[in-house]
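Yeah, one chain of the complex is gone here, protein chain that is, but the others are all in their spots.
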Amino acid sequence: MLASAVTLRGMQAPDVWVPDNEDATASSMRNEGIVNIIEIVSEHGADFPGEIHPRMVWHRDDPGLRRQGLEHMIEVADPNKGAIRHIDGFVIPEVGDIDDWKKADECFTIVEDMYDLQEGSLSMSVIIESATAELALADLRNEIGKPSNNLERLFMLIDGEVDYTKDMRAMTPTGGLPPWPELRHNTSRGASANALIAVDGPFDDIRNLEGYRARMTENRAKGINGIWSLTPSQVHAANIAPLPPETGKWLLDLNNEEVTLDSRGEQEVYPRKTVSLRIKDDDAYVLITSGEEEVLKKSELQEKLEDATSYIPSMSDIVESMEEFESAKAAGKGAIAMTQSVTVVIDDVEIEISKDRMWDEATYQAAQTPIKLFQDVYRHRSDQHEELVEMYGQDVVKRATEVGD
Amino acid sequence: MLASAVTLRGMQAPDVWVPDNEDATASSMRNEGIVNIIEIVSEHGADFPGEIHPRMVWHRDDPGLRRQGLEHMIEVADPNKGAIRHIDGFVIPEVGDIDDWKKADECFTIVEDMYDLQEGSLSMSVIIESATAELALADLRNEIGKPSNNLERLFMLIDGEVDYTKDMRAMTPTGGLPPWPELRHNTSRGASANALIAVDGPFDDIRNLEGYRARMTENRAKGINGIWSLTPSQVHAANIAPLPPETGKWLLDLNNEEVTLDSRGEQEVYPRKTVSLRIKDDDAYVLITSGEEEVLKKSELQEKLEDATSYIPSMSDIVESMEEFESAKAAGKGAIAMTQSVTVVIDDVEIEISKDRMWDEATYQAAQTPIKLFQDVYRHRSDQHEELVEMYGQDVVKRATEVGD
Partner (left out) sequence: MLASAVTLRGMQAPDVWVPDNEDATASSMRNEGIVNIIEIVSEHGADFPGEIHPRMVWHRDDPGLRRQGLEHMIEVADPNKGAIRHIDGFVIPEVGDIDDWKKADECFTIVEDMYDLQEGSLSMSVIIESATAELALADLRNEIGKPSNNLERLFMLIDGEVDYTKDMRAMTPTGGLPPWPELRHNTSRGASANALIAVDGPFDDIRNLEGYRARMTENRAKGINGIWSLTPSQVHAANIAPLPPETGKWLLDLNNEEVTLDSRGEQEVYPRKTVSLRIKDDDAYVLITSGEEEVLKKSELQEKLEDATSYIPSMSDIVESMEEFESAKAAGKGAIAMTQSVTVVIDDVEIEISKDRMWDEATYQAAQTPIKLFQDVYRHRSDQHEELVEMYGQDVVKRATEVGD
């Protein structure tokens, strides 16, 4: 598995590869696991396009496992073994209180000192899979930066919902994982407060890419922009997911069910039968939602549709709006209005609507979040450039890398 | 805009007016903005019915903006300029850690000392729009009251979801704001723990008053009883929203869809077609929900409807129940039962139901929350008395101001 993972490239390769010597390795085989990781990484690590952060063993309640974690790091970091020059840091699972994080940090410092690596140069990522680790997220900001630790080496805060569920003694009838929205919020907040990266744990239902994408959408609305990937198709989905789409999409929600409209040239067609619409006479329409009829004048219907529609902008839309706002700002304007017109079609009845979008500094700043993420990935992952150009076209990619500075 | 805001009265005027010198003012115009605020407030502030708390510039990451915020407060507070006697405090945006809150507090203390104002007399409100400020909400209780600060001057904790979303690096497909339930909970909890007022941020979709009201209902269930208002119609909606309605309303929920019944005299009529009901024979009814038929005896149907209905009490209902409970308590009773009978009509079939409501000390205490809020506003806002009397009638208003002490 390690051997095939290290050969991934482009959209199939993750930004961070975590060769695992914890859960994926039987506890009796972990010394052999380390040898295996060293061998693969030293041989192929130079060519891997993302960062490499092997996962060690560790446990807040088990000093023996902590000692083993230290020994393995000492082994992996040995410059004579050739792996460490390709390794960016280590992932430490099962941490507890902030004092336990400091113990792990101290192990990193010992390893760095041993091999004359710069203090803090090995980054540390932790898996939040206990109530105590979740509580530590709120302490971190007060501890990071103290002269007695090197917690500035922290890189990713990763939720581990399987073991967290066990630690919380939570149960669901089918054995499925609870959604844990508060944990994810607290991890995201901890990441934001300390300039780290929040990452969601594995999505076990490997075949269900739709569910995986829905989970990522939910995560991004919480500020969690990374997710564990277990398979190449999950990696691909996770690389694509935070990118704005190639083409914009209209959504319509008239009965608490958001439906994506079918784009047919200038028309956006409602593809279901749940809502229906017919012309009554010259200026009157009958709209039926959830079995309730409503008679509306044309202007009322338009207003209703304008309120009920929303638009998912494409990468090209975002870049264009940002450029337009930048010009306006340079010309001394604080806000610009952009109008979008579209013909919505329900049951063959066509209604033209137009929506105004105000762009001010706040809209502009908000739009920067996906663009900055794109630029950050673009800078570090030249192996993905070709696929991005294929997706968006050369022009949009170029402008997307330049906008917003 | 300032000039028109200061003339608002009654239900059109907010409890707190925040003349803005931050986001509403271009950064190059902020010195002029302050002059403008001073001019308007000194001239018209005496007649404004609510409190006045101008928003200054400030940023946890920018000492230059913090210095500018201090300079502006010094300018506004200058007694020779005539504004400060009408000003109750200042709103400080973009705070970070609790130590940053203390820096802002210290600026207030400097200003008070400069002009011989009583220490702590200028109230301070902060905008929670960063992960670090959200974390500070949990520290506040330990810091407030320390002799080295004057954080007791704190007044409102205001969520600022636009910048918070940016700080959390969160994204949604359409660019809409995430709901941030955990942030709102933490703000509300911080307010409750420190006897402050929790306020939700702006609701951008200005035309959508329905959505604004739904947001306020959600907020009140979290203990957030204030909200930013951007337009006179939002101010009006926000003033009305926390008040109990003029007339009670019955709700029916038979298929996970809560529907308000139409009141027609003694009858409460189900206005939709989603649920249907017909008489089968003497003592049997057929109830159809979500396409599933159910045959029920009359008593079973009554029990089902009693469980599926709920009642939104009017101001007059609440006052009456409180008065009744107060009398019972004075007579040594700990709990009273009140029965409500009503005829529910579905598809012309009439079913009489009766619901018991137990009132004990806890119910009584819970009912006090809206009444105390009403009384508090009533005491401070004589400009709204006339409109309140128009709404509820003189008798109910009078009893509502007296009940519950």
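All chains are identified by letter, namely A and B, in their written order; residue positions are counted from 1 within each chain.
Everything below uses one rule, namely that a contact is a pair of C-beta atoms (placed from the backbone, for glycine too) under 8 Å apart; a residue touches a chain by one contact, two chains touch by 3 or more.
Owing to the predicted nature of the structure, the values given are computational and were not obtained by experimental measurement.
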From B:30, B:220 or B:236, residue that would touch the chain that is not displayed: B:220
Selected from B:188, B:239 or B:316 as touching the chain missing from the view: B:188
Which of A:1, A:114 or A:170 contacts the chain that the document leaves out: A:170
Sole contact to the chain not displayed, among B:24, B:74 or B:251: B:251
Footprint left on chain A by the chain that the document does not show: 23, 26, 97, 130-132, 134-135, 138, 162-163, 165-176, 178-179, 181-183, 207-208, 272-274
Residue ranges of chain B at the interface with the undisplayed chain: 138, 141, 181-182, 185-186, 188-190, 192-193, 217, 220-223, 225, 242, 251, 290-292, 307, 310-313, 334, 361-363, 365-370, 373
